[in-house]
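Written out below as C-alpha cells is the structure these notes cover.
With one protein chain removed, the remaining protein chains of the complex are shown where they sit.
Take a look at subunit A:
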Amino acid sequence: MTIRALEKISVGQNGVGAFILQCRKMDIHYCDQSGSSRGMNAFIKSQLSRFASLNPQIEFAVSPRPRKSPVLIGHYINGKQKSICVKNMDSLQILKKAELLRDASGEKTKRVNKPITSINESVRGVWSPYHGNGMPV
C-alpha cells in the first residue's frame, strides 16, 4: 500500500475560530525640539494611553529620535515592518495612521485587479490539453 499524505480539508483563516492581530509592536519616535513633532508629542500625551489600553496585544515603544521627523513603525508577526512618517500632522491624523498600522496585515501591498478573490479551488479544475476530445486544428 502506498503512503498517502493527509488530505487537506480546510485552509487556515485568521478570524475563523481565533483572530490574531498581525501587528505585534509599534515604535513611536518623536523629537523634543522640532516643530514638526508637535502633533506627535500631543498624540503621545493625549491619545496614546487610550489607544494603547484598547490594543493590549500591541507593544508600544516610545522613544525620542532627536533632530529627526516623527515616525510610527509597525512590526508584524510575519517579520515585516511598515513605517509612516507623521511630520507636521496633528494628533488626530496621527491616530488614524496608528489605526492603519494596527489593522494592516504586514503583507506587501498588492494590486488587486480581479473582482473576486477566493481561497477555494476552482470546481472546474485546471484546463489541460491532453484530456477531453481535443481540438482539431
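Of note:
What we mean here is this: a residue touches a chain if its C-beta (ideal position, glycine included) is under 8 Å from a C-beta of that chain, and two chains touch if they have at least 3 such contacts; residues count from 1.
As a working rule, contacts and distances are computed from a predicted model.
The protein name that UniProt records for the chain not on display, among "Large ribosomal subunit protein mL50", "Ribonuclease P protein subunit p20", "Ribonucleases P/MRP protein subunit POP1" or "Trafficking protein particle complex subunit 6B", is "Large ribosomal subunit protein mL50". Among A:N41, A:S69, A:N88 or A:S105, the one in contact with the hidden chain is A:N41. The chain not shown here touches subunit A at positions 30, 32, 41, 44-45, 48-49, 52-53, 55-66.
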